[in-house]
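Every protein chain of the complex appears in place save one, which is left out.
Naming follows writing order (A and B), and every chain is counted from residue 1.
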Amino acid sequence: MFKYVKAIVILILLVLGAQLVSGQVPSDSVSTGIDAVETVQAGGFASYEDFQSSPDFTAFIVDNLWVLLSAFLVFIMHLGFASVESGMNASKNTVSVIYKNLFTLCAGLITYAIVGFSLMYPGDFNIIPGFLGFGGFGIGYDAASPADYLTSNYYESYTIWTDFLFQAMFAATAATIISGAVAGRIKMPSYMLYAAIIVTFAYPITGSWQWGGGWLSELGFHDFAGSTLVHAVGGAAALVGAWALGPRIGKYGADGQVNDMPGHSFPLATIGVFLLWFGWFGFNGGSVLSADPAAISLVLVNTALAAAAGSLAAMATATFTVHKLDATQALNGVLAGLVGITAGADAVMPGQAIVIGALSGVLVVLAVIGIDKLKIDDPVSAIAVHLVCGIWGTLAVGIWGDGKSFQAQLIGTASIVAFTLVVSYIAVMIVKTTLGLRSTEEVELGGADAAYHGNAAYPDFAQAST
Amino acid sequence: MFKYVKAIVILILLVLGAQLVSGQVPSDSVSTGIDAVETVQAGGFASYEDFQSSPDFTAFIVDNLWVLLSAFLVFIMHLGFASVESGMNASKNTVSVIYKNLFTLCAGLITYAIVGFSLMYPGDFNIIPGFLGFGGFGIGYDAASPADYLTSNYYESYTIWTDFLFQAMFAATAATIISGAVAGRIKMPSYMLYAAIIVTFAYPITGSWQWGGGWLSELGFHDFAGSTLVHAVGGAAALVGAWALGPRIGKYGADGQVNDMPGHSFPLATIGVFLLWFGWFGFNGGSVLSADPAAISLVLVNTALAAAAGSLAAMATATFTVHKLDATQALNGVLAGLVGITAGADAVMPGQAIVIGALSGVLVVLAVIGIDKLKIDDPVSAIAVHLVCGIWGTLAVGIWGDGKSFQAQLIGTASIVAFTLVVSYIAVMIVKTTLGLRSTEEVELGGADAAYHGNAAYPDFAQAST
Partner (left out) sequence: MFKYVKAIVILILLVLGAQLVSGQVPSDSVSTGIDAVETVQAGGFASYEDFQSSPDFTAFIVDNLWVLLSAFLVFIMHLGFASVESGMNASKNTVSVIYKNLFTLCAGLITYAIVGFSLMYPGDFNIIPGFLGFGGFGIGYDAASPADYLTSNYYESYTIWTDFLFQAMFAATAATIISGAVAGRIKMPSYMLYAAIIVTFAYPITGSWQWGGGWLSELGFHDFAGSTLVHAVGGAAALVGAWALGPRIGKYGADGQVNDMPGHSFPLATIGVFLLWFGWFGFNGGSVLSADPAAISLVLVNTALAAAAGSLAAMATATFTVHKLDATQALNGVLAGLVGITAGADAVMPGQAIVIGALSGVLVVLAVIGIDKLKIDDPVSAIAVHLVCGIWGTLAVGIWGDGKSFQAQLIGTASIVAFTLVVSYIAVMIVKTTLGLRSTEEVELGGADAAYHGNAAYPDFAQAST
């Protein structure tokens, strides 16, 4: 019954989206459309031809290319998330985790085209100035009045299509962080609705506070590529989801012990972490929003060194806590270092990046233990990695960042996390009331793959445990 | 016995290829060779030094770099194909499927260097003008007469080496589409011969009709990056192969029911699909043949939105047909959307890309059912994805493409598909007569890996079913 409803909703959404987006298209021709976009970019130039013949145009080509390449790299992070989250969960939930990530990416791209981009970069179309605005449905290009175009006043180094693609890939990362944390026990349709609400509304609104020129950017808050705006937002939504669901059956014993429920494929998780690191070069490097040589190369060195230091520190810390060479924590350490450096990659020097990354690596190991003590079950450590290290990284900018205010960092981080927690709580309550939140015990024990997808991830192989 | 023959043939081919290609090399020096190539590129400039000191040179650097980066991305699609095709087949045929993809890529690169590139871009060396030409063996650079160089008249933004590399990576994709569709029952040497014929002759010849300046380009046919020229060609060859082989043992019941023969690793298939999407940014984006900011960014937004819409539409459609959240169809939907937008990514606006992608996603789910009804067994849905959606995408350009003719689209698609079906049929008959086509029942049941490669894909793991 429900599945028909859902299918119809998706089809209506698609048709609606297509109409909304294509409604923006001038009727005459694609070429005219492109010319108009190009004229918008040209800024001070009388025409696109004038811009093309100026010496500035070649730098524009390179800058635009770099931001597009960065969008590809952020795209491949979605395979990274799908791999690490499925690898760190049981094989009986593998298809389900991947389906979630794919759905989140695809729905995120489409909803961002319809409402997200315009919510996040409202330009002068304010509802509550600095807090909420909306520039209209669609990617927002309106050939009739290019001068009014919502983003024309803040970008100079790339076309509007490039801007949209890079930002859309970012938006989907925030929401996909949720999927691993709630794996194994959430009803599939409930996840789909929850993730859609976060990616469509929560992420773009807090994003607009800083990157859309809102009140936090006025305050002097600095979150270069989104330790808080992306990662802590995703981590906070994951926390609310995991808390509301409760732990997987068998995770915490009656006498308080924490049972290890290992992921089913360490190589798959490894592929995911390396792809996330790879993609992070675009996530952070592309956030320079131009190919400025000094800026992007410093950002990328900081990114690489923080990741390396995070992993080494997590390896070392784990030898004190679990007394072994803990490979899962080594992977978590990479991600912790990356999340930690994301807010300040442009504002610190490499020695400081190593310190920030190393402390992230220590923190993530301790946070995993602490979150388990709270009996919040997070199979992929998304809360420790993205929320805890995201907050830490943003605050670290207030400590080491060149000319940054710790107070502004504190206000920015706290307000974004608080807002996301509240919205996530409301969203979870809506989902719980309408669709219900948690799978039945039978579904959980048998696995989400069989129950929702009728599809085993590895049908040829015998299970070691039943 | 045969294996020696094959080995000798391959060695002869290599030596021959090396001589043919190196025969083109001027005896004096590599540097001179490079200078001459560079002079060719320089076009109107008296010397390479003049070109280098002109303001146009920096744009040339960027354009050339972008096309090279695109070639890397198309390269990684080959890992995508290997992953998706092996993941969607049984574990007993995994090594074999991968061996096929690797062989197709490697043989394709070498044969394209020897004959393919020159067949596809014959310049003025016509045999049947507009239909068939051949510029000579080798990559075609001839220092003695750069003015005659076969591609000098149509490219301006990259070197001949770049041109070759990008086109060679394309050529190999068309042929590798076959390997998954015929998996599980084709004799390995037979596959190798069949794929070699397709990549060496069939693909370059139809390619020359459009991209080599042949009769279809004169007609006004528009196939931007190859919905038909690459994907429908590969899909048609796959259809002929799958039809000639017949279905795998046990696929279709005596009473007409279709038995599910699921792939052995859903994560492997997922990695493949994401890598294909990633690589498609180069496949479509690089087909602009320059780094023109407005053109590449629009193409890439269209590509991403069509893939997302394709997946969502396939998810939705599957809930009506198979009544579950069908994860395999969700993956197919991504590829369907990508194949569908490939012909017109430069000629439509994002709203239209969403519509084209979504309809591709609906179509692929229905086509999979329809092809099974015809008892044509295609383990990886290559025919539904590449042939059906390739045709659809090319025709869609005639509907929404800015100033395109539906009639030209119909003629172009029909003639290329028809030609490929005929050549594939002939090739299959040659293979059948000489080497035989189908593995013995014993080999099929025991798996191609053991029979041809003496190598299990996962020797450490117990099989669930025997």
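Throughout what follows, contacts are C-beta pairs under 8 Å (C-beta built on N, C-alpha and C of every residue); 3 or more make two chains touch, one makes a residue touch a chain.
All values derive from a computational prediction rather than experimental measurement.
Novice: Have a look at A:125, A:201 or A:278 and name the one touching the chain we're not showing.
Specialist: Once the missing chain is taken into account, the touching residue is A:278.
Novice: Which residue among B:165, B:273 or B:298 touches the omitted chain?
Specialist: B:165
Novice: Pick out which of A:305, A:364 or A:437 touches the chain that's been left out of the picture.
Specialist: Residue touching the chain left out of view: A:305.
Novice: Of the listed residues B:131, B:215, B:425 or B:458, which contacts the missing chain in the full complex?
Specialist: Among B:131, B:215, B:425 or B:458, only B:458 touches the chain that is not shown.
Novice: Write the list of chain A residues that the hidden chain touches.
Specialist: Within chain A, the residues that touch the unshown chain are 55, 58-59, 62, 65-66, 69, 73, 90-92, 262-267, 270-271, 274-275, 277-278, 281, 285, 291-298, 300-301, 304-305, 307-309, 311-313, 315-317, 319-320, 322-328, 330-331, 334, 346-352, 354-355, 358, 402-403, 458, 461-465.
Novice: Quickly run down the residues of chain B that touch the omitted chain.
Specialist: Touch with the absent chain occurs at residues 3-4, 6-8, 10-11, 13-15, 17-25, 29-31, 33-34, 37-38, 41, 55, 57-58, 60-62, 64-65, 68-69, 71-72, 75-76, 78-79, 82-83, 86-87, 94-95, 98-99, 102-103, 105-107, 109-110, 113, 138-139, 158-162, 164-165, 168, 188, 265, 268, 271, 452-463.
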